[in-house]
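A protein chain is absent from this complex, but the other protein chains hold their places.
Up next is chain A:
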Amino acid sequence: MTKTKTGLLAATALMLAAPAFADFAPTRPVEFIVASGAGGGTDNFARTIQAVLTRDEIVERPIVVLNKGGGSGAEAFLYARQNEGDPHKLVFGTNNVYLLPHVAKLAYTVEDLQPVAALALDEFLVWVKADSPYQNVMDLVNAAKEAPGTIPFGGSQSKDTDETLVALIEQTTGADFKYVPFNGGGEVGVQLAGGHVAANVNNPNENAGQWQAGAIRPLCVFAPQRMAESEPVSGDMGWHDIPTCKEQGLEIESYQMPRTVWLPAGTEPEVLAYYQAAMQKVAESQDWKDYLAKTSQSASFLTGNELAEFIKTSEANAVKVFEAEGWTAQ
């Protein structure tokens, strides 16, 4: 009788004492697989997290960052599939994890990875050259309606986030742009400043330098509300002074790119809990807040059901655009 009681007590005590994430801790160095080349937005995202995790000793094993940016990041996701059930590998990407398989025939599906967390949302803006005649986004759209297929719209990569957004604008308004894909956001920014394309949809930090110099200016942001208050960037204008596209009459409520962290499928639930807790600590750190402010991204920490819900909506919206454009790979 007393024996059972003691046993029960001990069991309850154990269960209470052990927080969920303490059940797992890495026993080997942790690999961060980055789905972009060195120096890209995803690379900075992963390396900032690496720095916070290491410096604050949240993960007590060494962290190794590996860039596998081939095939628009598909290389990294295939690597996750090849390492099914490995608790020492984290994959860093954007929405490309779940969107790529829709537009290209690849040997992985989104089921080969499990989402851990989304830590930030990168905004999209419409930018034009400073001396361009377009004062708001509808001017640009109307110009493209009057002369279909002549206004060059730059973006990075093909059938990726930028081209999807341009296609979404076209489908919403009936305008017709000439989309020109380049290799990365920085390159598109310079092409716009040099007047080789008429507009682009870069993320804030890809164009901030040229805006600061007054070579280009933003028309509107694809977010439900204006961006967070900031110091003036160009003249007396700050990020919060940029109107939303909806305010200007373009009926696209929001278009944002999440920065996401994934595990290979088939790991134990404790592993997921461990990394979720670690990412939560990153998101609460001052270094992380500084990173978001410096790169003008919006804070947004999502895990579990919230994250699953976000992915579901974001995927459904994008697939609608893909289908209308005839991009779906089958």
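List of remarks:
The rule is simple: a contact is a pair of C-beta atoms (placed from the backbone, for glycine too) under 8 Å apart; a residue touches a chain by one contact, two chains touch by 3 or more; residues count from 1.
Heads up, the rule we're going with is that contacts and distances are computed from a predicted model.
Comparing "tRNA-specific 2-thiouridylase MnmA", "Hydrogenase", "Chemotaxis protein CheA" or "Tripartite tricarboxylate transporter permease" against the UniProt entry of the hidden chain yields the protein name "Tripartite tricarboxylate transporter permease". For the options A:61, A:196 or A:281, the residue in contact with the chain missing from this view is A:196. Although one chain is not drawn, the whole complex shows that of A:67, A:94, A:114 or A:244 it is A:67 that touches it.
Considering the whole complex, the residue from A:44, A:173, A:244 or A:314 that touches the absent chain is A:44. Considering the full assembly, A:159 is the residue among A:88, A:159 or A:217 that touches the omitted chain. Mapped onto chain A, the interface with the missing chain covers residues 37-40, 43-44, 47-48, 50-51, 54-55, 65-72, 74-75, 78, 103-107, 152, 157-160, 178-183, 186-187, 189-191, 193-194, 196, 205-206, 208-210, 212-213, 215, 287, 290-291, 294-295.
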